[in-house]
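With one protein chain held back, the other chains of the complex are shown just where they sit.
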Amino acid sequence: MGIDVRNRMAMRAAEEITSGMVVNLGIGIPSLVPNHLPRNIQVMFHAENGIVGMGASPEKGWEDENLCNAGGFPVTTIPGSSYCDSAMAFGMIRRGLVDLTILGSLQVSEKGDIANWIVPGKKVPGMGGAMELAQKARKVAVLMYHTDKNGVSKLVKSCSLPLTASNCVDIVITDLAVFKIKEGSMILSELFAPYTIAEVTAKTACEFSIAENLRFIDYERN
Amino acid sequence: MGIDVRNRMAMRAAEEITSGMVVNLGIGIPSLVPNHLPRNIQVMFHAENGIVGMGASPEKGWEDENLCNAGGFPVTTIPGSSYCDSAMAFGMIRRGLVDLTILGSLQVSEKGDIANWIVPGKKVPGMGGAMELAQKARKVAVLMYHTDKNGVSKLVKSCSLPLTASNCVDIVITDLAVFKIKEGSMILSELFAPYTIAEVTAKTACEFSIAENLRFIDYERN
Amino acid sequence: MENPFGKITTLEQAMEYFYDGMTLMFGGFGGVGSPPALIGGILDKNIQNLVLIGNDTGFPEIGIGKIVSRKRARKVIASHIGSNPVAGELMTRGEMEVEFSPQGTLMERIRAGGMGLGAILTDVGVDHEFVAKDKQKLTLNGKEYLIETALTAEVAIVYAKKADPFGNLVFDKSARNTNPLVAMAGKITIAEAEEIVPLGSLDPEEIVIPGVFVDRVIPSCGVNWKWAWE
Partner (left out) sequence: MENPFGKITTLEQAMEYFYDGMTLMFGGFGGVGSPPALIGGILDKNIQNLVLIGNDTGFPEIGIGKIVSRKRARKVIASHIGSNPVAGELMTRGEMEVEFSPQGTLMERIRAGGMGLGAILTDVGVDHEFVAKDKQKLTLNGKEYLIETALTAEVAIVYAKKADPFGNLVFDKSARNTNPLVAMAGKITIAEAEEIVPLGSLDPEEIVIPGVFVDRVIPSCGVNWKWAWE
């Protein structure tokens, strides 16, 4: 029984989470991350609309429209959770008290710039809370497909789309590989089975070095 | 049975309060004001430490150190009361949502300047919340003795003590008389029995006009 | 219900505060916690040319989105309009002006308005080409900040779980979101409550917004839209 690509990415992102962390998840693939955490881990999931301590999705029929995540989807809460207004939720972010944010993105540059708030002339969503999260979370992880629908690399030398924030991404997890960004340089640190360095290099439109202890991830074998 | 001077001043101040008002009381004589309100009046007393809806003082032995007014003295609460932090309590003041503040003062000038936060070289209390209250409450009433211990008028042409705020006092109630301040000029509007215009004029170190319909207040007769 | 402060009123009477061209701030986040009866009232009264201030433009038929989709707003100040494609179309066609503010900055701007402050200083977006555009900057201790100005509105509308006759408000779970901030920032604040309870029946500790900030309270008819996830 295979693990689909999205869940493989989410599984890898889940490894970034350690007990005691306050974690903010973006919409899309990041919302799958909680499904891949060890049972006994004590994490507080934070939402910009004013929740600390979100739990799993409710069973169908048990949704409460007044208990939703920042994306508007029903959630539950865990023991120790609390509600606050959105100003306080962002105070936590601005103060650097969110240990980790896991975001989707349209592009990430080799220096760690992130562009995920606007596509000129097309979909124009606005930045929402992405700017604060990218600029202020202690650690910024991006979960995104390596290339767009046309096969164009979303890892770039310099973002062509308007930036959300610059020099802030710490780790990028794609469907092919994992990159860490340290002091403005990108390092290929992990490869998802069955991809090779050559394949990843071919699909990546920016410079990167290769970690000495490159890891090969095969969740279906472990 | 006579009414003492302090309570006479407080009684007059109580007349400024109408139903539905949010009122902040300073320490000292202003704290006597609630004793002189009609029973059926619906007033919300506000305290800077974060109470809306203070009631009377508790019976002796029923004090709660965690339920005190801004002066640190035990109070009670009435139905509809709430607690908040001091930032929100001052937000109400700054927004002009406190309808009336009744403050003590060291000096008031004929233009409505108030000086009640510092006596140079002597007692140096700091402004506390007096600056916000004087500058921002919709109506500012000062309750103070007409003269100091040495018989020197506390109503002055221009304050010699450092100002708390300028052009903000609407009404001054002393042990002798009541003055209204309108457009930078002081008007004697009421006299407490048995004082005369001549006596008040002699004890007042600033200009004032006399209201056409000057009122004589004799609470002991009414 | 006793009404000693005269704040409890009907939707019909509350509608007298609304007029064409006004600035209207609304509580809610993705439609959750937006007041359905008041939004319906604004649509029914056919109010036009609104300047809307709030977190987002909801979904096309959810929350404030119902007003936006029907072209009743000439301008929106929000952190995103992504969940309402109609808003994006109106903006692209030049039929609705949109001012974007980073979400946390927007919340602080609304709170600053409610607290009687002039502005707040933040470094969020200080180097950002769009966010920093046309904004004053200030350096404190060698660090650069944006001056982000306070926001208020002629009327603020919020959704509460419970209200009492003084206008004290309690919210429900994450439907609290922007509502406490918006409740403080209106020159007139109108709260739509699921339940109106007698004075004294709310615990003074549980009250999130003291009635000092609230001018009118109306009973809610309940949400009259279908949620995006339904």
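Chains: A, B and C, in written order; residue numbering restarts at 1 for each.
One rule holds for everything that comes next: a residue touches a chain if its C-beta (ideal position, glycine included) is under 8 Å from a C-beta of that chain, and two chains touch if they have at least 3 such contacts.
These numbers were taken from a predicted model, which means no experiment stands behind them.
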Chains on display which the left-out chain touches in the complete complex: A, B, C
Identified contact with the non-displayed chain, of A:Lys136, A:Lys154, A:Lys180 or A:Lys203: A:Lys136
Identified contact with the non-displayed chain, of B:Val5, B:Ile41, B:Leu67 or B:Leu214: B:Leu67
Given C:Met1, C:Ile147 or C:Cys221, the one touching the chain that is not displayed: C:Ile147
Positions on subunit C contacted by the hidden chain, ascending: 108, 112, 115-123, 136, 138, 140, 143, 145, 147, 149, 170-171, 173, 204-206
Hidden partner chain, residues of subunit A it touches: 19-20, 22, 42, 44, 46, 52-53, 77, 79-84, 87-88, 90-97, 136
Absent-chain interface as seen on subunit B, which is shown: 47-51, 63-74, 83-87, 89-91, 93-94, 117, 121, 123-129, 131-132, 135-136, 162-163, 165-166
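The working rule: only the chains that are shown with their structure count from here on.
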Interchain contact steps from subunit A to subunit B (minimum; 1 if touching): 2
Pair sharing more residue contacts (C-beta pairs) when B-C is set against A-C: A-C
Per-chain Cα centre nearest the global Cα centre, belonging to chain: C
Longest centre-to-centre distance from subunit B, chain (CA-based): A
Where subunit A and subunit B are represented by their mean Cα positions, the distance between them in whole Å: 57
Length of the line joining the C-alpha centres of subunit A and subunit C, rounded to whole Å: 29
Numbers and ranges of subunit C residues touching at least 2 other chains: none
